[in-house]
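Below: the structure, in structure tokens.
Here the complex is missing a single protein chain, while all its other protein chains stay put.
So that you can tell them apart, the chains are marked A, B and C in the order they are listed, and the count of residues begins at 1 in each.
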């Protein structure tokens, strides 16, 4: 059998493998150069960016939970300007697709970020983190209201010709409502999902484990929730879905693909095991051979229900 | 130091310990008699009941996930009549408080169950599972809409003088909205939380691990999410909150109490370790002694933020 | 009377590349168990395992305070159990579930076992021997390796007949090829193994009007009748852990349960 085609194309963006580094877990792309086999990585989503640099939350910022981790980094980041001048040139040297994850506290901020990125060399697409509070509308998250999610998608689409990929929050009753609205507003693909709000307490000191009290839960613990959301989303929209949540092996990646994802992102498990990229890709290739799958894209949505 | 008081009173119901068996995980109360130390159990919530017996979902019904389990039992149960005549008498022989968990596919069904239970000897209170689909309103879950949750609470309250405890679903954007509405509708306490919809796939056969495709995730994996929801709920309402989700040790129980719970329920971990009851209670007692806590109820909401 | 007992692994014997016989010490379980029953095993410290796993009691030696489990490695839990170092302790909840019942005096017992389905029958054969009953034991497997414990059955004086799919031992084919011959005369059938085999045996037994006790496997959460995760369809869903694992084969509606695991 010839080598299976492990590349995927999503919203016109070519990824040489279906494994993408998740935002906030792979820095600005170059940190892992000496320990990770970058040839296994199809794309990199950079740490979420606002217009201005942000200091982030006070520590402690992370805590381990059963098969998961909590984080409240608070989007510490360098701001778009420094990103474009200092980080982007180094990202361009990597032979991989680059998605920029953006965040805003208003429609205008998202739109302005999109406008700026439209002109930046090497950016393949925009991932919109819509789990940011909208300061103008009382701090409600853009991502938890279908209508607001659609408006911000529209605002971003207007300012850029780059593919726009809203990243959906799991913290909703019906993700398909949000998915359909942002699709109608012009989204080119969807990332599913971000972390789940959660909390832990040090019972000896009675203090929350995170200074911010509540943080986002990631890692294998949340994988079954993410697979469900990808399954529901992929069945509700026509645009491609990128699956995210607790992927640690090729079997996990395959669960997402079979549930309806066209590619996956890996976050937390990259911290635990820098060889997760190579091992997962090799596992996918082996699976394709064993199951006579010529192109990994054939697996998208192939769950038998 | 004198023995700390580990009993709690919630909505007028006395529980001799703050550890309650969660609905659907302790059968009709007597199954564990020879292997569990019942003196450590403050109360038992029986398997969810509809008016009529139900067959439940086709198997496979369960699957293990990282630090958690999926289930789609589909509320197989004996119906209220058989429960009252066959199960309740045996429950009465146990020296513990009994909550009956009810489910309906319409407002009327909930109300009728409440009316019947009002007259049944030995029932201390009603826990309302509002994660059941409302067949009259297109299958939407009662528990995910604040208004519907309030209406069903009201309907049940009208038919019974027993304390009524809605059990909230985690599958909402803002649990405090639901909590406040059901409080206003007369709820005497709240149980937080039920399982989280989730899914897993056997990648070799490409079939979902559960025949029902989607099931509920429980166990330690979801604990940080449950602690957060208890914290948010307890800060939003005046009525007591019962914390549920992945409790495996006294530290875990303490997290819920400190976050704002007045008692906790244990489900999945009772399957894994029948001695979890005794060990957790002993651990709570030891903690109270070490921290000079005279009554466990002092710990409710004592997190220092 | 059931308990959650600590049992110490005293001996491990490889039976094939992926199956082992594990001998544990626990005086309570060794005397309390009845053939056909099972135990829910919890491992110490095994990576990320949450739920216990069910295993049939394979053999019991109450005098030596020992019982054994036959374990086939199919996933994380079975692998971790099979590789436990001698001296390790596990938690065994049991004995659980229903038992095989003795055949009526006029019935010759015929046991049909495929692969790891052989497990519950060593203890049962010992009980038959103690009652001075002879039995025919039909063992099937993919290859000679999978005819676990054949010699033990022979040592008990059972009439053992084998079939392997690759023909490497005994008849070539599935264990069902051996049944026809064995069903002559008044017979009580006992079976355990892969579902397709059980279905076939059940069909044959029903056609011939032969009484048939079958031991079923389902995913189990609690083993105690509480989670309703393990159900089998009869005229309704009944619990494999409580009403079973040994059922009257005639009561099972096989077509309601195509992919039970």
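Simple rule for what comes next: a residue touches a chain if its C-beta (ideal position, glycine included) is under 8 Å from a C-beta of that chain, and two chains touch if they have at least 3 such contacts.
Note that the coordinates shown come from a computational prediction; the quantities given were computed from them, not determined experimentally.
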Residues of chain A (touch criterion as defined above) contacting the omitted chain: 24-27, 31-32, 34-35, 47, 55-56, 58-64, 66-69, 71, 73, 76, 205, 207, 211, 219-220, 268, 270-275
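Please note the rule applied: only the chains that are shown with their structure count from here on.
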Partner chains that chain B and chain C have in common: none
By mean Cα position, the chain sitting nearest the middle: B
Distance from chain C to chain A - Cα centre to Cα centre, in angstrom: 47
Set of chain C residues in contact with two or more other chains: 48
Residues within chain A bordering two or more other chains: 67
